[in-house]
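Every protein chain except one is present and positioned as in the full complex.
What follows is subunit A.
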Amino acid sequence: MSAEWPLWEIFIRGQHGLNHRHVGSLHAPDAELAMRHARDVYTRRNEGVSIWVVPSAAISASSPSDKGPMFEPSQDKVYRHPSFFDIPDEIGHM
């Protein structure tokens, strides 16, 4: 067993109706303490109404070296944005 506590990713919902947002990460031996640490580290100034903690090991991330194939093909395809198309006047406000 590693002496170092595992890493946890912390997500906090700032207000009712908003999504949880990633705020950072911290070390803790288990989920319960990760929650408590998150409360102490990230919500001192009334930032949150809800906390999620996720083991960092459970996250699968895209590789930085795949950035080109993953994201660049969409750069020159402006027609994928709805604003690319002209809307006939008779449609009015959408």
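One rule holds in what follows: a contact is a pair of C-beta atoms (placed from the backbone, for glycine too) under 8 Å apart; a residue touches a chain by one contact, two chains touch by 3 or more; residues count from 1.
In this text, contacts and distances are computed from a predicted model.
Chemist: Using the UniProt record as the reference, specify the protein name of the hidden chain from among "Putative tricarboxylic transport membrane protein", "Acyl-CoA dehydrogenase", "Sugar ABC transporter permease" or "1,2-phenylacetyl-CoA epoxidase, subunit C".
Modeler: The correct option from "Putative tricarboxylic transport membrane protein", "Acyl-CoA dehydrogenase", "Sugar ABC transporter permease" or "1,2-phenylacetyl-CoA epoxidase, subunit C" is "1,2-phenylacetyl-CoA epoxidase, subunit C", the UniProt name of the unshown chain.
Chemist: For the chain left off this view, which of A:V41, A:M70 or A:I87 is in contact with it?
Modeler: Within the whole complex, the residue contacting the unshown chain is A:V41.
Chemist: Using the touch definition up top, pick the residue from A:I12, A:L26 or A:I51 that touches the left-out chain.
Modeler: Looking across A:I12, A:L26 or A:I51, the contact with the absent chain belongs to A:L26.
Chemist: Tell me which stretches of subunit A touch the chain missing from the display.
Modeler: The list for subunit A reads 5, 26-28, 32, 36-37, 39-41, 44.
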